[in-house]
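Following this message is one structure expressed as structure tokens.
Omission of a single protein chain aside, the complex is shown with its protein chains in their original locations.
Note that the chains are named A, B, C, D, E, F and G in the order they appear, and that numbering of residues resets to 1 at the start of each chain.
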Amino acid sequence: MDVMLICGSKSDLDIVARAEETLNEFGVSYASEVCSAHRNPEQLDTVLRTTKAKVIIAVAGLSAALPGVCASKTIKPVIGVPVNVQLSGLDALLSMMQMPPGIPVATVGIDNAKNAALLAISILALNDKALERKLHDYRKAMKKK
Amino acid sequence: MDVMLICGSKSDLDIVARAEETLNEFGVSYASEVCSAHRNPEQLDTVLRTTKAKVIIAVAGLSAALPGVCASKTIKPVIGVPVNVQLSGLDALLSMMQMPPGIPVATVGIDNAKNAALLAISILALNDKALERKLHDYRKAMKKK
Amino acid sequence: MDVMLICGSKSDLDIVARAEETLNEFGVSYASEVCSAHRNPEQLDTVLRTTKAKVIIAVAGLSAALPGVCASKTIKPVIGVPVNVQLSGLDALLSMMQMPPGIPVATVGIDNAKNAALLAISILALNDKALERKLHDYRKAMKKK
Amino acid sequence: MDVMLICGSKSDLDIVARAEETLNEFGVSYASEVCSAHRNPEQLDTVLRTTKAKVIIAVAGLSAALPGVCASKTIKPVIGVPVNVQLSGLDALLSMMQMPPGIPVATVGIDNAKNAALLAISILALNDKALERKLHDYRKAMKKK
Amino acid sequence: MDVMLICGSKSDLDIVARAEETLNEFGVSYASEVCSAHRNPEQLDTVLRTTKAKVIIAVAGLSAALPGVCASKTIKPVIGVPVNVQLSGLDALLSMMQMPPGIPVATVGIDNAKNAALLAISILALNDKALERKLHDYRKAMKKK
Amino acid sequence: MDVMLICGSKSDLDIVARAEETLNEFGVSYASEVCSAHRNPEQLDTVLRTTKAKVIIAVAGLSAALPGVCASKTIKPVIGVPVNVQLSGLDALLSMMQMPPGIPVATVGIDNAKNAALLAISILALNDKALERKLHDYRKAMKKK
Amino acid sequence: MDVMLICGSKSDLDIVARAEETLNEFGVSYASEVCSAHRNPEQLDTVLRTTKAKVIIAVAGLSAALPGVCASKTIKPVIGVPVNVQLSGLDALLSMMQMPPGIPVATVGIDNAKNAALLAISILALNDKALERKLHDYRKAMKKK
Partner (left out) sequence: MDVMLICGSKSDLDIVARAEETLNEFGVSYASEVCSAHRNPEQLDTVLRTTKAKVIIAVAGLSAALPGVCASKTIKPVIGVPVNVQLSGLDALLSMMQMPPGIPVATVGIDNAKNAALLAISILALNDKALERKLHDYRKAMKKK
């Protein structure tokens, strides 16, 4: 498995689905879990300790501590997707982007799980020639739309 | 010990000192720890598991996950003090106040650790007649300033 | 009675109901009043002077002076719930959180009266073993959702 | 006495002085009080009950409940001056401007106590021909600067 | 006529109506005009030069220059009502509140034309005993709601 | 004369100077006036009626009605420069950019009078081959910095 | 052709249509292209290199790099229209207005493509007497609405 998708609440699953759709399109393997950093930190610990994924995508709204907590427990790249639940998503955006020096989260745009998937793919493509080619093709196809 | 003071970074210690000053003034016992939710989650777990304090005060800037992580690991009241490091403190404020339903953080004003101490005292005073009297006296003295 | 719920306007009652639901779930006694700090300050004075509640929860939108006025007239812990009426609730949030040094309000998230109730319960549980146990059970049940 | 100037904290007195300077320039009588709505509500009640002023100017920062509390206790026009203490004054601005329907506060710009004085003068000038003439002269002089 | 109501666009008329309703309730005479500071400055000049009103209420959204332009052309008190057209009304709010020293606008809450009317009434009541009594009665009735 | 520079207050003259420096560099003729839309609307009318300039640059802070008032009184292109006086310049920015449909203001970045000058030059260059060449040279030189 | 209209995405075409309607009303010739600065930079290069238009109008939401990229590749005046896709359009607004010194974008209000068209017309009218007359007539007609 290449990508671990984690979201903080069941209500975020429609945003997660946008990432899954893009990962499917590129044939990248993934697993998805609903797992709150605040309500079930132990489960999150277990998921992060046992996953074989190379990249983590964490989707969360409001206080959105999930990506930061993930990043504090793994040295793998963690991509954060802020979800618009209140305040147009500004709370989630700042909660995940303004990480203290030492523990980075790679934040993408509000509700933009598709870009999280593409960022994960660009990371995986650094060591996967087939995936690199697919990404080049994807960009070319995009120009024609 | 009645109050556990935790801050996310050494640079927050001057804000913590404002709470300590007020707790000293009221004769409330406390301990203070620098302990980052992001950089050292295991140490934070230990502190929260072993402390006998009744109330936690967590001071943090930027992503400010500290109070929320504390609140997710204890059922004691957790008071959060957002610190102005960037964006006038708006990032820390939203990170700690916008907790998901289920895990509350009692947020006070930006850099306002004095109010965090007074809030902790008002909670402890519910079962401490002497402290309740001191709080009444404090309010009276405040009127004369 | 353990908790006094006050809101500034009848239109806030659906937010208040979320706190009531959680207090009912825990078997905590409470009373609720609609009472504007701006339109009827005398009534508010009476409510605060006569209540036997240990914790006050104040729910208000817009200028949201209610929690601060409560806090200025009692030494009991006051929890503020900012309501989203305009500006995504940012006006209410800042009005209640940015209290001057000396008079704290424990602010929770926008419209998040459930967390206000849980914060009140965590305060009451400091001296109520049965309630403490219920809160532990609640957290455990939450992990399974 | 025509204008009552009230500020929430001694640290606001330099802002108050800007209003006093303009009132002096126009020969309008006034009195000034430091009186916190949160820390000393009883004193504020007394000031508002006993003043003979026709217009109230209330200067406050942070939660800035002062103008609203004044407006809830008098039917005289209340002018609010938001003070920049934190968040560029946005907290004070919203706290005093977003009053609920029924109790208005006439808010002027951040730290702009001079405009509060001029607004008070324009109100008093409605029934004071000499003051009206002075205001016309003031405007003319302003054009030459 | 006591109050001149001016709005910048026909689309603001429903907000203006809230002020008219309150002025009617108090028996205060008024006239209403749609008159854009930007699209028809000459008409605005004429309205302001010829009106006998004692107080101006200016309602506008977006850049919301209307109240400021009114205030620059009359020494009568000008009350501004920011209308939420975009950005939750924050653009209109800042455009009318942040007037330069010398020319004040008395700004009330977003879309809150009712408060503009009540502020105008409180100004007129300074020299109208009957209106003063009505305002006292209005406040009393408000307490019973 | 090609460009008319107007600012709302003497304190804006250092920002105006940045535009003058660039206009001098390109040999574009200009005149500069301090002229407040709020404090001296009549002078502004005269300036706008008599100027032979093809493009207007209006520099203002706070409520920043100046560019909009200019635009309402001329059909020439009006460029607005928001000045950071308070709120990081956000008040001025929104006041001049959010003009109602019908009367546009071409807004450039906060305090960025240099870009206002370059925008004016790009407009004048549409009918001035020598100026067009200078602008091409300027861009080339910029690449080497 | 006088005006080149470019938008970053097909979903912006309804905003573009508002500019086209106004350009049609004035009989100004234009061409429109959907062309993303981010997804198809090569196509954008071609459009900008080959167009004979005197003025560019670029319409974009979110990161809204389009007008800035256009401005970096042409010395013609570039007008930017920020589109409200998320965050009330504040992201697009700041992305296009806060250009670095050297490369200006003339930004108009959020979603306000009509004003972009009118700004383009005011620029073209500097050297087109018939268009200048139409613009005068348009302004006069506007006063009667």
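Following the convention adopted for this analysis, contacts are C-beta pairs under 8 Å (C-beta built on N, C-alpha and C of every residue); 3 or more make two chains touch, one makes a residue touch a chain.
Remember, predicted model here, so these are calculated numbers, not experimental data.
The chain that is not drawn here is touched, among residues G:A19, G:V59, G:I79 or G:M99, by G:M99. Mapped onto subunit B, the interface with the missing chain covers residues 39-40, 42-43, 62-63, 86-88. Along subunit G, the points of touch with the absent chain fall at residues 8-9, 36-39, 41, 61-65, 68-69, 71-73, 86-87, 90-92, 94-100, 102-103.
One chain of the complex is left out; on subunit A, the residues touching it are 54-55, 75-77, 79, 93, 97-99, 101-110, 112, 114-116, 118-119, 122-123, 125-127, 132, 135-136, 139, 142.
Note that in this section only the chains that are shown with their structure count from here on.
Counting steps between touching chains, the shortest path from subunit A to subunit G takes 1.
In terms of the stated touch criterion, the partners common to subunit B and subunit C are A, D, listed by label. Centre-to-centre separation between subunit A and subunit E, using Cα means, comes to 50 Å. Residue numbers of subunit G whose C-beta contacts span two or more other chains: 88, 109-110, 139, 142.
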